[in-house]
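One protein chain omitted, others in place.
Lettered A, B and C in written order, each chain numbered from 1.
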C-alpha cells in the first residue's frame, strides 16, 4: 500500500513572495508553499536550493518529510541558511533521497481579495 | 472511439479546504474538487487516500466513474470513512482500476471575491 | 523552423462555464478557453468531445488550427452539434491529426473581481 510515488528532483521556475498582505495573519499573509507528498514507507530527506537572477544559489535548506505524510512548507518560514527575500524573483530546485511529489502554490493578498495560483513542480528525474 | 486515456495512479500534494466562505451556497462555498474523466468503455472503481502531516493516511474513499463519463467530486462531500477536515493541510493519492484523467481545483471564497486555482494531478503510473 | 510540437490527444477533466458574469462583455464574460498552438507546417483538423456526468459524450466539435498559428477557442462559442451548457460539469477530450499543444483556462467573473485558472491539458499520446 506504500509505493514510492513521484520523483527525486523537482523544479519550480516562478518563485516570488509578494511584499505586502491584506487580511488576518497568518492565513491571509501573502505566501508561497512547497507541498510534499511522501507516499512511501521511508522518510524523505529533502534539500531545497534557491536560485536568483544576480547571485549564486543559496542553500541547501534541509527538511524531512516522514513516510506516509504530507508537508506543506511555506517558503516564508525558511530561515537557514537565510530567509527568502520578499518582493524578489527566485526559483527552486528540490532534491529528495526517496521519490516524493512536489506542488507549488502562491496566495497573493497585496490587494484586498486574494489571488491564487498552483502548479505541479517539474519532475526532472524519475525514480 | 472509447480508448482508455490517462493513468491509474495520480497524486495531488496540495490539499486544503479553506475554513470559511463568502457568497451563495453551495456554488460559492470554499471547496476543492477532484475531477475525473473516464474516456474508456469500462466503469472505473476509484480509491482515494488522504495524507496528513501528523497521522497515518485515511481511506480508502471509494467512488465509481462510469464509462464515458466525467465526475467532479467535491472533497468537501466525502464522508466515509470520515469527513475531510477544514482549514487543515492534506494530500491525495488516487488509484483507479482503469486509466482515467484526474485534475484538482480549489475555489477560495474566504474573502469577498473568489480565488481559483487548478492543476492536472501528477500521473504516477502509465496504463 | 516548423517542427511539429506536442501531442495528438489531450484531455481536460475540469470543465465548467460559470453561469453569471460581472463586467463589460465579452472580455469579462465568465468563460473557458481551449488554446491551441500548431507550431508545425501542416494545418491541424481538431475534434473535441465533451463528456458529462449523466449522459453519453457530445461531439465531435470540429475546428481547424492552421499551420504556424494559435487559436484560442472559447467553449462558450461552440454551437455545433449543441451549445455547451452553463453551470454544469463536463470534461473535454481533444484529438488532432497533427501534433499540437493544448492549454485550458477559465475566467470566473460571477463575483465582482475575476478569478483565473489555467493548466496544460493532459497529453495522452506522443507524436
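Keep in mind that, in the parts below, a contact is a pair of C-beta atoms (placed from the backbone, for glycine too) under 8 Å apart; a residue touches a chain by one contact, two chains touch by 3 or more.
Because the structure is a prediction, the values reported are computed rather than measured.
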Of C:58, C:101 or C:124, which sits in contact with the chain we cannot see? C:101
Positions on subunit C where the hidden chain makes contact: 5-6, 23, 27-28, 33, 35-37, 39, 68-72, 101-103, 105, 107, 109, 112-120, 123
Contacts of subunit A with the absent chain, listed as residue ranges: 9, 11-16, 49, 51-54, 56-57, 89-91, 93, 106, 108, 110-113, 115-122, 124
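We take it that only the chains that are shown with their structure count from here on.
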Taking each chain's centre as the mean of its C-alpha atoms, which one lies nearest the mean of all protein C-alpha atoms here? B
For the identical-sequence pair subunit B and subunit C, what's the CA-based rotation angle in degrees, nearest 5? 90
Two or more other chains are touched by the subunit C residues 113, 115-117, 119
